[in-house]
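Shown here: the complex without one of its protein chains, the others still in place.
Now for chain A:
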Amino acid sequence: MIDIAHLTHVYPGTRKTPPRTAIDDLSLTIGDGEFCILSGPNGSGKSTLFRILCGMSLPSSGRISMGGFDLLKYPSKARAQMGVVFQSPAIDKHLSVAENLRLHAVLYGLRGGEYDHRLTEALAWTDLKDRLADKVDTLSGGLARQVELAKCLLTRPSILLLDEPTTGLDPSSRRNFIMALHKIQRERRMTVLMTSHIFSEAEDADRVAIMKGGRLLGLDSPQDLRAKLGREMVVIQSRHAESLEARIRSELGLKTRRYGDEVRLEETSNGDSLPVLEKLLARYRADIDSIAIKQPTLEDVFIHLTGQTAEQIEREQMEGAHP
């Protein structure tokens, strides 16, 4: 279990910049065996939270318990039951796969027969069995990620933290990685907290936490998050989105939200969408570039909660998603 209570982190300012609050009184509990995705725009505080959770930074205030151990008071005990997969590769490219795994085992006090046994277990799901003697820098990105995960599994962590682990992977490697992760998580009943910008990765999670400005905006199962938006929505692209939105509001009395040049009628209940769409098209044809009925996705939930446009999210993903 990961239990975060009233966590606040304020970065000390410098002479030129004032102190900046990265995490603002955040409380979050992730139950045993739960798979939780943490998402949020750049600067939302999720990277800071991740650093604190893996014990690399000390927060300004608040409490964190990892599997029953106070992370801030007994970092070593809490660390012993944690596995961490970082965004940047934490394996040595100049060493072979086997050498990397062995070194990691020593760091966690594994040796002898126990190590051999764990190694077989940790490699069972991977495609690495024939590549153990190869240097890591000869592996593909997908295989290198498998080494990272296998390395963490060696120590049989009860808690696994992953920071955007699929960054830089092609879509099929990404899918394989996430599928393997889910399978292992279920088999071993690990508690998983993974930060991600990729909403397709969040669909299978037990819960999704969405952060912005250091606070938790939403925390629920993907289904429930979606249900919080209307069941359907009408999405209009327009070059004159601002004036169009004002007219829809005043002339039709409909509730709208605007994200850049996109006007959304997010709270359209089932079955109402088509008549609304027809009405809009009849009245404002000249101003509408495109109009569609959409089932909300997690991305829509994210956009709704954080007020970010799809383009902003895409740009952040392109930039490698680091604040």
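One rule holds in what follows: a contact is a pair of C-beta atoms (placed from the backbone, for glycine too) under 8 Å apart; a residue touches a chain by one contact, two chains touch by 3 or more; residues count from 1.
Everything that follows uses one rule, which is that contacts and distances are computed from a predicted model.
Student: Which one, "Transport permease protein", "Multisubunit sodium/proton antiporter, MrpF subunit", "Carbon-monoxide dehydrogenase medium subunit" or "Phosphoribosylformylglycinamidine synthase subunit PurQ", is the UniProt name for the chain you do not see?
Tutor: Of "Transport permease protein", "Multisubunit sodium/proton antiporter, MrpF subunit", "Carbon-monoxide dehydrogenase medium subunit" or "Phosphoribosylformylglycinamidine synthase subunit PurQ", the absent chain's UniProt record names it "Transport permease protein".
Student: Using the definition of touch stated at the top, determine which of A:77, A:240 or A:279 touches the missing chain.
Tutor: Answering carefully, the residue with contact to the hidden chain is A:77.
Student: Given that one chain is not shown, which residue among A:56, A:124 or A:179 touches it?
Tutor: Missing-chain contact among the listed residues: A:56.
Student: Out of A:19, A:68 or A:307, which is the one that touches the chain we can't see?
Tutor: In the complete complex, the chain left out is touched by residue A:19.
Student: Which candidate, A:17, A:88 or A:269, sits in contact with the chain we can't see?
Tutor: With A:17, A:88 or A:269 as choices, the missing chain is touched by A:88.
Student: Over the whole complex, note the residues of chain A touching the chain we left out.
Tutor: Missing-chain contacts on chain A: residues 8-13, 19, 21-22, 54-61, 76-77, 79-80, 82, 84, 86, 88-95, 99, 102-104, 106-108, 151.
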